[in-house]
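Chains shown are a subset, placed as in the full complex.
Chains: A and B, in written order; residue numbering restarts at 1 for each.
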Amino acid sequence: MAGNSFGQLFTVTTFGESHGPGLGCVVDGCPPGLELSEDDLQRDVERRRSGTSRFTSQRRESDQVRILSGVFEGRTTGTPIGLLVMNEDQRSYDYEKIKDRFRPGHADYTYQHKYGFRDYRGGGRASARETAVRVAAGAIARKWLAERHGVRIRGHLVQLGPTAIPFEDWSHVDANPFFVANAGIVPELEAFMDALRKSGDSVGAKISVVAENVPPGWGEPLYDKLDADLAHALMGLNAVKGVEIGDGMDAARQKGTEHRDEITPEGFLSNHAGGVLGGISSGQAVVAHIAIKPTSSMRLPGRSVDLHGQPIEVVTHGRHDPCVGIRATPIAEALMAIVLMDHALRHRAQCGDVASGTPVIPANS
Amino acid sequence: MAGNSFGQLFTVTTFGESHGPGLGCVVDGCPPGLELSEDDLQRDVERRRSGTSRFTSQRRESDQVRILSGVFEGRTTGTPIGLLVMNEDQRSYDYEKIKDRFRPGHADYTYQHKYGFRDYRGGGRASARETAVRVAAGAIARKWLAERHGVRIRGHLVQLGPTAIPFEDWSHVDANPFFVANAGIVPELEAFMDALRKSGDSVGAKISVVAENVPPGWGEPLYDKLDADLAHALMGLNAVKGVEIGDGMDAARQKGTEHRDEITPEGFLSNHAGGVLGGISSGQAVVAHIAIKPTSSMRLPGRSVDLHGQPIEVVTHGRHDPCVGIRATPIAEALMAIVLMDHALRHRAQCGDVASGTPVIPANS
């Protein structure tokens, strides 16, 4: 495959650029019989949509997802589901001034070297706008996983630049524009973001995603480990620079007696592994964390070169997110959902009739 | 593909278990005409081999790699290269006592739930022994990359449990059993490992891998980004819990003005991105870091359950590495090589005749 697809059995193929006519997605391999409507997709797409708070890009897109195929009489047919989101608020003129210059930290320079030229409007294919359809695809996976296996996938922002955000309660996440599981910290984040916007700089963020009720047994031990495929999907998200499973990078500092999750008949005693052992789900919560780099678009000038290699100074005035991490929680959830669903189907293919013959240990609490 | 292959055009498929007759690998898609001998592979395999210092498992394997196909008159023919390493020092009796119990932190429990039963001898397929043939495959990629593109791939251990290891010089790496780029710290590490072994505990580690001279343009922007495929390959390595590209998890804390790598005609001014922008190589060094969890095998007892769900205590006396990270540097290099080569071929397929029309910026120094 040429790169714009992911998932082996639940396969998501997307197309579209930031400032082209529209974006789309083909979801192939969805089991038949799943009840599905455009509303089911819209809910998650809405959470990712820009222009809904003053902390994100002011581009105004309705992001209406249309289902073009694969659903009949309200249920999936098993044939590919075609999704379409038209672009509405393209202002290409914003981008004329960057067409022959490379913004530092952006994909301008690398696209130019790979393809010989590029669609410079709004980042073209490299724009985070593409994630709208990934989220829609993820909503299908999430629904199937919930109905068929009781899987629940939730994410939250755990760090915004210098500020670590303590987890309080999941209920807060959808009640603030940052997707933080903490109500009290919101004013501080608002103030931080307002100051940041004024400064013209941008900032990174860290997000955690958790999938509960994943049964033991999902994942291909070599090389498509459940965590390897999560790493592929999450590192494949724009601006992500690091992916951790469970204790992640901290595992390098730990002793074996700290890290190993002991088991009792009543449950695992900890979840340092993040729900994956040997690439296969253990029945504990699958836990992943991602670091998202600060937006490379900013108003503070930076040194760069133009198409001819001449030195220039770059300043970005167009609409953009000062912290792309703020809108990334629903995307990370969607990617987790797609990977889990793909592995649910892969597991059923090979091991659909396996009886493990051993009790399932409860997840730790 | 069912999971035991990776790479799309330079494809590595492996088979074999720790205590079966042998391990093997099929490398498909290697360009024809590359000079290749068994010695070329053996060099890297040797660096990974167990039993070469007192700090690794005492299993004695000669790890002789045999080339069974795909090479004729000293050159690759373009047909699949079959590699075989026979197992010599299996002591299956060591494992009788764990056949009906789940070692905490190991894949025992998850294999049992996935497949209904498992080859319990030495971890079976989940054993790090499988990486011997991955390293052999990586040696092919490394050779082609070096000869065709001048790419140089090197890794080193940057952290051993609590101890961070400052980089001094690449020349030290192959002169100590830890693959550290620092001569002075070796006695401290030796003492640490000796004490660790006595304590019966195990420890994690962190490794960095760097590929220099990667030309700009490699990587598929969505979703098989160069960094996404690196994350897939590296997280797919046994015991890895985190993968970082460039500044990695630290990017979450940074401001845009810190992170973006400014460009001048004389070169990039920094390499926070780790050589990848928008999923495509920038011409800077490609830099990845991995965290390896502490070995789950240890002599200190841990709580667990047996096949029937009954509580037991597990102690591992068999041969094992108290820090699997120590031998992981050559493996990480091999995985970097395989991913880069795969993308070199993918890039040539689609963009083999592209002229970028813009100067190549030197990497930062």
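Here is the rule we use: a contact is a pair of C-beta atoms (placed from the backbone, for glycine too) under 8 Å apart; a residue touches a chain by one contact, two chains touch by 3 or more.
Because the structure is a prediction, the values reported are computed rather than measured.
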Handout entry: With 2 chains placed, the number the full structure-file assembly comprises
Key = 4
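One rule holds in what follows: only the chains that are shown with their structure count from here on.
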Exercise for the section: Could you put a whole-Å number on the gap between the CA centroids of chain A and chain B? Expected result: 26
Completion exercise
Residue set of chain A touching chain B in the complex reads 1-6, 8, 14, 102, 104-107, 109-117, 125-126, 130, 159, 161-162, 201-206, 215-225, 227-236, 238, 241-265, 269, 272-274, 276-283, 289, 291-298, 300, 302-305, 307-311, 325, 346-347, 350-351, 354-361
